[in-house]
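In this view, the complex is presented without one of its protein chains, the others remaining in place.
Read from first to last, the chains carry the letters A, B and C; within each, the first residue is number 1.
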Amino acid sequence: MSEKLKKTFIVTRFDPDKDEVPKTQTYEIEVEPDWKILDALNHIKDTVDPTLSHRWSCRMAVCGSCGMTVNGEPKLTCKDPLSSYGDTIEISPLANFPIVRDLVVELEGFMEKFQEVKPWIMVAKERAVEEGTTRQSPEELADFKGFSMCINCMLCYSACPVVSNEPEFLGPAALALGHRYNQDTRDEGSHVRNAVFRDEGAIFSCSFANECSEVCPKNVNPSGAIQQAKLANVIDWATSFVVKRGEDVS
Amino acid sequence: MSELRPRVDAMKPRAPMPTRTADPRPPDKFPSRGRYPSYLAFGACGAFLLLSAQLLIRGVWALGDGEAAWDAYIVSFGHPVYLAYHVAAFIGLTWFALRLFRLFPATQPNRMGPMKRPADAVLVAGLYGVFFTVLAVGTLFLGGALL
Amino acid sequence: MVDVSRHDVVIVGGGGAGLRAAIAASELNPEISIALVSKVYPMRSHTVSAEGGAAAIARDDDSLEMHGYDTVKGSDFLGDQDVIQYFVEQAPKELTRLEHWGCPWSRNEDGSVATRAFGGMSTKRTWYATDKVGFHMLHTLFQTSMKFGNVDRYDEHFVTKLLVDGGVCRGVAALDIRTGEMKAILGKAVILTTGGGGKVWPFTTNGNIKTGDGMSLAYREGVPLKDMEFVQYHPTGLPGTGILITEATRGEGGYLLNNEGERFLVTRDYGVGNKAELGPRDMISRAITQEIAAGRGVEIPGKPGRYAHLDLRHIGEEKIMARLPFVRELSKAYANVDPVHEPIPIRPVLHYMMGGVDTDIEARTSLDGLYAAGEVACVSLNGANRLGSNSLTECLVFGARAGEHATEYIKGASVGEEGPFVQQAEAEAARIDAFRGRQRGGEKIAKVREDMNTAMEDGTGVYREQASMAKAVKDIAELRQRFEQVSLDDSSKIFNTELIAGLELGNMLDVAEAVTWAAVQRKESRGAHACSDYPTRNDTEYLHHSLVYHSPEGPRFDKKEVTLGVWEPEERKY
Partner (left out) sequence: MKTLMLKLEPVIWLLFSGGMMIGGLLLPVFVLVVALGGGLGVVGGEALGYDRMLALVTHPIGSLVVLAAMALPVWGGAHHLRHLWIDFGGLGSDSLVGFLCYGTALASSIAAILAVVRLHA
């Protein structure tokens, strides 16, 4: 067995029944050198303090539940190695979200925004199974594939300065996913989505801080998606005065 | 600007929350940490865009007013305040342009027309090339050394 | 007083099977109200982690007959052949539907959907979206489900009990994790799609949420669990974490090597014939285990245990990035190995439960009003050994079947007298409150869980012995006693994850009981159940499904016929 290292974790605690505002608690534990931040939290929960609450499941960077703030940066804790930090590590909930308890944040705000971008294939007439699969070239697939990689981990929301201030802003992940469908050759709903994007503050309030793409653990590039979506939106908006559109897609 | 708080309703759902929550926190140490200063400085360079474009307008306006007005316009730039501003503006605008061009590739779709998008590094190099060419050729031309 | 809400169909679970069921029910009848209850937000469900692909015939050189035969043979003839026939017929339709809903399947140059080779499949019939198939399928299903106005989601609600009275199931009692309050969610039919229970074992590809809850829920209401002894060890898990490296690595041409750099599946006889690395999982896992036992395992400095090497280097960086980018990301992040330049150390890891809640071909259980689909169920598609990439498709085919059948069923059904069901939910609320309030100082959840993990690893590994299985039966019984003494440190109602872990531990002990009980009864080796004392298959005595029933006096064992009729059992040799 490899030798043990000692590290200090300063963890945000918040119990809505007892605490007016969040406070911190310090744990000093022995860790394995190849642990991730999440391993340390689970170790604390299992052996030191079972009252610590945090979300996690897959521990392989794909379910998106374990986003937290580590030494100030939004991180996917199951992928973030302990070895990249010093002896003291601060762990707090994701910024920009109301805090439910300890490291658990309120996600419903995102779920509402996500619903608004209509993240599904919209068509005027549903294709029948008997027609078989749609043809889509590898290039057409590549046009949106990257944006479909979002695991809804919310790191981008936590890093974006506009999210902090503009409640109507749909935010990086929701917009990237909306754009993903607009870019899909199988979809016919871009006019409907663009109208949603054009709503007050929904997309144009993004000031291209680019923080979202910097922190995204899955290289979704939401900042790029948003800028592309804005340009597409302007074109869609301009042509909407010339061409009348039926909005009978669903 | 003591401590910037996000709006408490920033990511709050419209539906009522079933339990009491603590207010959202701002991104850690906004605006001084990590890449935030660079982003905010980029936004602040908007002031250079606005002011320098307005000074250019003043110049073209002076051209319309006649030779004396134009000469006075050029002479006015000899004032130390203008000189200081323009040194800052030149540095600011150049940095602004370079940051913009560095981020630019991400904003481009996967395909540009029939072409696949070149690698990001290639695009950035291209844009930097354009910037410095425009700067060099523009300077020589405007400065009278070309043509 | 518990909060009561009323729906027509209540679906427990928001993974592949649950979401597919919700969409099927909603499409069949947009008027009905559907509750989708899940202990995590649906997109966190463990379907998200599936990497390799989903099987359905797609090419001209393939046929329903071939997919059926491969599946039957893979199952070591314990799969029900009517179920398998239905499955292979529906499979292409289901994957096509998913294509129409936007799943980003990888494509051939001509724009058709690409397929790859998979273990035990005789041709390329595994549809894929690079190596994040479950992720893309789950997100496609979840996002598609959002367009149906009649699906009411109960996210982060933990179902603790089925509401059953007079022999019918008419809803669930669910703990709202956020508030700590119990809710009675009533409906005329309930569909269980809660996934498997890999967390019963210590070294597993499964995530934290895979605790076999649905199996336990049904088991406690007297519904039998079927074929629980058959648990699949996947040949290639990363050291330490057990994170899966998909079989698609071998589908794309990867080799398995021992410490001498030898492709032992080719050079030695492990029964996989010229399929080599593309043999079925049970056989390959045994081969690796034997290589390690014979002293030909690979050592990793600083890590206990021995491994084999999965070598992808000859595939080349370009193809790895095009087909297996996630494998590269995982290997780098969790094993510190870049497969482009180094072989990946791996060993067999617990992956999948072939067994589960006994259902018929309509996804119905023996309890009126209760359906089950997906990994929680045992519709007998997989028999004694599942073929990789059949189970994602299974979630779609039988998730849809359950959703449709339940929608038909409720036409003639009513909740009836609500009182008894609500009372049960109230009693359940009291039980949970008592559990949460248990004095400190008793057994620790984490400790009991760890001991259960050890017992299961010792008793039900890749190879099993009668003696060790019998010991596991005893150990689990003892652990159940200890579980009664468990106490919590966290008495808060709000987002109490210790409470959830405690409830999950109770469920896992039910699953562990059924697995060990079924395992000791099967005195033969078939598929994933490799019993050292009885090394061969015994069709005269054991060509039957096993059923375990819960009873207050302890588990009761029974048998069920295997449906044959198309393919005759024969020796399983590749």
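Quick note on the criterion: a residue touches a chain if its C-beta (ideal position, glycine included) is under 8 Å from a C-beta of that chain, and two chains touch if they have at least 3 such contacts.
This is a predicted model, so every value here is computed, not measured.
> Taking the complete complex into account, tell me which visible chains touch the one left out.
Output: missing chain touches A, B.
> If the hidden chain were put back, which of B:15, B:56 or B:112 would touch it?
Touching the chain that is not displayed is residue B:56.
> Hey, which chain A residues sit against the chain that's not shown?
161-162, 165-166, 198, 200-201, 204-205, 207, 227, 230-231, 233-234, 237-238
> Can you list, in ascending order, the chain B residues touching the missing chain?
1, 4-5, 7, 31, 40, 42-57, 59-61, 63-64, 66-67, 70-71, 74, 76-79, 82-83, 86-87, 89-90, 93-94, 96-97, 100-101, 130-131, 134-135, 138-139, 142-145
As a working rule, only the chains that are shown with their structure count from here on.
> Could you grab the centroid distance between chain B and chain C? Build each centroid from C-alpha atoms only and quote it in angstrom.
54
> Using CA atom averages as chain centres, what separation in Å is found between chain A and chain C?
Distance between chain centres, rounded to whole Å: 27 Å.
> What parts of chain B, by residue number, touch at least two of the other chains?
19
> Two-or-more-chain contact residues of chain A, please, as numbers and ranges.
Residues 16, 100, 111.
> For a test of understanding, state which residues of chain A touch chain B in their complex under the given definition.
14, 16, 19, 21-22, 69, 72-73, 92-93, 95-100, 106, 108-112, 139, 142-143, 146, 157-161, 163-167, 171, 183, 207-211, 213-214, 221, 223-224, 227-228
> Looking at the complex, which residues from chain C come into contact with chain B?
176, 178-179, 494
> Could you pull out which chain A residues touch chain C in their complex?
1-2, 15-17, 34, 45-47, 49-51, 53-65, 79, 81, 100-102, 104, 107, 111, 114-115, 118-121, 126-127, 129, 132-138, 140-141, 144-145, 148-152, 177, 181, 184, 186-187, 250
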